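Some notes on the structure that comes next.
Now for chain A:
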Amino acid sequence: MEISMMYYLIPSLIMFCCGVYGFITRKNMIAILISLELMLNAVDINFVVFNRFLFPGQLDGMFFTLFAIAIAAAETALAIAIIINIFRSNKTIDVDDATKMKF
Partner candidate 1 sequence: MIEEIFSNILIYFVVIPVLMLAGLALCKNIKQIRAVALVGSIALMALSVYVLVDYLQLRAAGETAQMLYTDSWQWFGPLNIHLAVGVDGISIAMLLLSAIILFTGTFASWKIDPMPKEFFLWLILLSTGVFGFFISIDLFTMFMFYEVALIPMYLLIGVWGSGKKNYSAMKLTLMLMGGSAFLMLGLIGIYYHSAPEGGQLTWNLIEISQNNAIDRDWQYFLFPMTFVGFGVLGAMFPFHTWSPDGHASAPTAVSMLHAGVLMKLGGYGCFRVAIYLMPEAANDLAWIFLILTGISVVYGAFSACVQTDLKYINAYSSVSHCGLVLFAILMLNTTAMTGAIMQMLSHGLMTALFFALIGMIYGRTHTRDIREMGGLMKIMPFLAVCYVIAGMASLGLPGLSGFVAEMTIFVGSFQHTDMFHRVFTIVACCSIVITAVYILRVVGKLLFGPVQDEHHLQLTDATWWERFSTVSLIICVAAIGCFPGFFSDLISFTFSENIFKVLGIN
Partner candidate 2 sequence: MDYSQFLGMKQEIGLLVVFLLVFFYDTFMSKKAQNGLATVTCGLFGLFTAYTLLCPSVMADATTFGGMYATSPVIATIKNILNIGVFIVLVQSVKWANSESQTMRRGEFYELLLVTLFGMYLMISARHFLLFVIGLEAASLPLAAMVAFDKNRYESREAAIKYILTAVFSSAVFMMGLSFVYGLSGSLYFNEIASAISVNGEVNVLLVLAVAFVIAGVGFKLSLVPFHLWTADVYQGAPTNVTSYLSVISKGATAFAFLVIMVQVFGAFYSQVWEWMLYALIILTITVGNLFAIRQRNMKRFLAFSSVSQAGYIMLGVIALNATGMASLMYYVLVYIFSNLAAFGVLGAIENNTGKVSMDDYNGLYKTNPRLSLAMMLAMFSLAGIPPFAGFFSKFFIFTGALEQGSIAIYMLVLIALINTIISLYYYLLVVKAMFINDNETPIATFKSHWSERLGLWISVGGILLLGIVSCAYNYILELTQSSNMFAGLL
């Protein structure tokens, strides 16, 4: 059996979709953030896989992933800061409670 590129891409896509599912269904903001991490991670895998399989001579994809990891870290930090801020004043991080502004 050959492990072709698609065998990496599809799991990564599934991971992304899990992230989507999690984002849409979870109530806890941190859980949503976890889902987002899954999505970002899936993107990273894609870049690496493409780089490795199609353009092994360069490192563009890998570098992208590298920077994406840094960005993801920054995002998470900031998001968690905001969530904690919310928790502090609202005593809840249920996303359904953050629906005061609408229509």
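In picking the candidates, the idea was that all candidates are chains of the complex that A comes from, given by their letters.
Just so we're on the same page, contacts are C-beta pairs under 8 Å (C-beta built on N, C-alpha and C of every residue); 3 or more make two chains touch, one makes a residue touch a chain; residues count from 1.
What you see is a predicted model, and the numbers here were worked out from it, not measured in a lab.
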- Item | For chain A, as assembled in this complex, the candidate in touch from 1 or 2 | 2
- Mind listing the chain A positions that touch candidate 2 in their complex? 16, 19, 23, 29, 32-33, 36, 39-40, 42-43, 46-47, 50-51, 54-55, 58, 60-61, 63-64, 67-68, 71, 74-75, 78-79, 81-83, 85-86, 89-90, 95, 98-103
